[in-house]
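Shown here: the complex without one of its protein chains, the others still in place.
By written order: A and B. Residues from 1 in each chain.
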Amino acid sequence: MSPTLSLAWKSARNRKVTAILSILTVAISVILLLGVERIRTQAKSSFANTISGTDLIVGGRSGQVNLLLYSVFRIGNATNNIDWKSYQEFSQHRAVEWAIPISLGDSHKGFRVMGTNHSYFEHYRYGQKQNLTFSQGAKFDGLFETVVGADVAKQLGYKIGSEIIIAHGISDVGFSRHDNLPFKVVGILAPTGTPVDKTVHVSLQAIEAIHVGWESGANLGNTPEAHQLNAMDFQPKQITAVMLGLKSKLQTFALQRQINTYTKEPLSAILPGVALHELWGMMSVAEQALMAVSGFVVIAGLLGMLSSLLTSLQERRREMAILRAMGARPKHVFSLLILEASSLTFIGIIAGTLALYLILTLASPIIQQSYGINLSIITLSSYELSLLGLVQLAGTVIGFIPALRAYKQSLSDGMTIRV
Amino acid sequence: MMKTKHILILLVAMMSFSLPSYAKQEDVLKLDWIDLIPEAERNQFDKQGMPAINHSGDVMMQSKLGSVRPELNGSTVKIPGFVIPLEGNENIVTEFLLVPYFGACIHVPPPPPNQIVHVKIKNGVPIESLYDAITVTGIIKVETWSGELAQTGYTMQAVGVAPFEL
Partner (left out) sequence: MKTNNQPPVIELSQVSFTWPGNDSPTLAIPQLHVNQGEHLFVKGPSGCGKSTLLSLLTGINTVTKGKVTVLNQCLSDLPGNQRDKFRADHIGYIFQQFNLLPYLSVIENVTLPCQFSKQRRSQVSGDLQTEAKALLNKLHLSESLMNKPVVELSIGQQQRVAAARALIGKPKVIIADEPTSSLDHDNRTAFIELLLDQVNHAQSTLLFVSHDPTLEPLFDRSIDLRSLNQVGGEQ
């Protein structure tokens, strides 16, 4: 059989253009198939490991997935804020052990700025009930001090003592920056693999302070100097959300009901676990649709390869007759074609996989920034490998069609071609 | 001709057949949710077994009662219910609350503490859909949390979770 292998290779090389096109169709379909699978699993695990040990999250009245997305993943925006008084009432509720108030809405060079208090560094958990730790420095104390996440420090090259400017709203343009109020980095958090890494943390008071002079929504130029603000006392009036830890999980539903039916302000309290499951549910419809589409693309790609192999058969009848004269048996002709179909599929799979990794490497930072999904460059999972195996199998099976054709033709043609 | 290897295999096979029957002999209590409520408290419910509904318009407060049955502590039980996931990852749930009904129906108060079980399961279990009822088997315990108001409730270390079948 070994002459068959080298003949198959040289024969295909002769038909370079069609061979490359077949490889490309397989490669593209593989990119889509694997890409969809990758995004699906990585998105899920990105979300899954973000929050832990939190019993309730409270925000202005909102759908539960929306509240989860903006408070934990910093995706999207709150429609409504919570009054400080509501926060005080519930944080002091006898069922509550700890409360973390958070305030969102500002940004720094594309990273979200979050106002909070020391409760955050003490009680916030992620992954499997892991605490936040500092790789350098400590939590903020003074008004204009900030703690940044690991990615913020790495990407912008910040160290302890660096000074940064914070912008009003999410996009960072010159005229909406609070230019004369720089913040000093006093702490850098250890990496968590969650949106915490991409957050700039300041105190709640600091959020109030930097908005003095911005009450109308624009910078009217009356912003006081830093030392003036330091002397003033800032009490937050509104916050975006509160994370609650209860003394007993059995109180969860009761407290949730109380918050949801609170007459003084429209609020929503969600259980993070339940909200996450609802998020998965929404995602799974999209996932399945995407998988179906990629499946069809693979089939289309392989049919394209089949079509080009079948058309090539006609031109290759002479080639087959010569081989038969040399002593090639019909089974050689058969295996020649199976080999060609399998090899084209195989090369297409390799090319597609490599191209996918290339695309992931290039696109991953952008996707991180825009969607908060972390697409890490990891080796193929066993499920992904089995998907590729299926594609290879399908390609080989498709090869049977032209192979059988050629086999029959070589039997009937012999060494003479009836055209 | 029985080699040692064959005898060993036979022994293991015999043991594995006997284990489930061994477990059956241990009392696996099949519980209904009402079993979690002490006798005295069951009078909260009217003759049809429906909770007494207060339509006076006030917010439904979780009933102040909700005491437990300490005699259940340490028993191996089997109880059906719905999952409220607390901890886990994208594939499995390692900690959840088991409740008698699905959805937050606002016509009745939320389940009282003795109608919730805080379940932990080592190694976790995949939960596909929160809409489907499951049956949890495990050792139920009665625990107390200190606080302003001393709180007692049910916890469970689960050994198995199966889809609920009538």
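Criterion: a residue touches a chain if its C-beta (ideal position, glycine included) is under 8 Å from a C-beta of that chain, and two chains touch if they have at least 3 such contacts.
Remember, predicted model here, so these are calculated numbers, not experimental data.
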{"item": "Chains in view that touch the one left out, judged over the entire complex", "value": "A"}
{"item": "Residue among A:123, A:277 or A:324 that touches the chain left out of view", "value": "A:324"}
{"item": "Interface with the undisplayed chain - residues on subunit A", "value": "3, 10-11, 13-14, 318-319, 321-331, 414-416"}
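Please note the rule applied: only the chains that are shown with their structure count from here on.
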{"item": "Rounded Å distance between subunit A and subunit B, as computed from the means of their C-alpha atoms", "value": "36"}
{"item": "Complex contact set, residues of subunit A against subunit B", "value": "41, 44-45, 47-49, 52-53, 55, 94-95, 128-129, 247-254, 256-258, 261, 271, 273-274, 276-277, 280-281"}
{"item": "In the complex, subunit B residues that touch subunit A", "value": "59-62, 84-90, 93, 96-97, 99, 104, 106, 109-111, 113, 116, 118, 127, 129-130, 145, 147-149, 151, 153"}
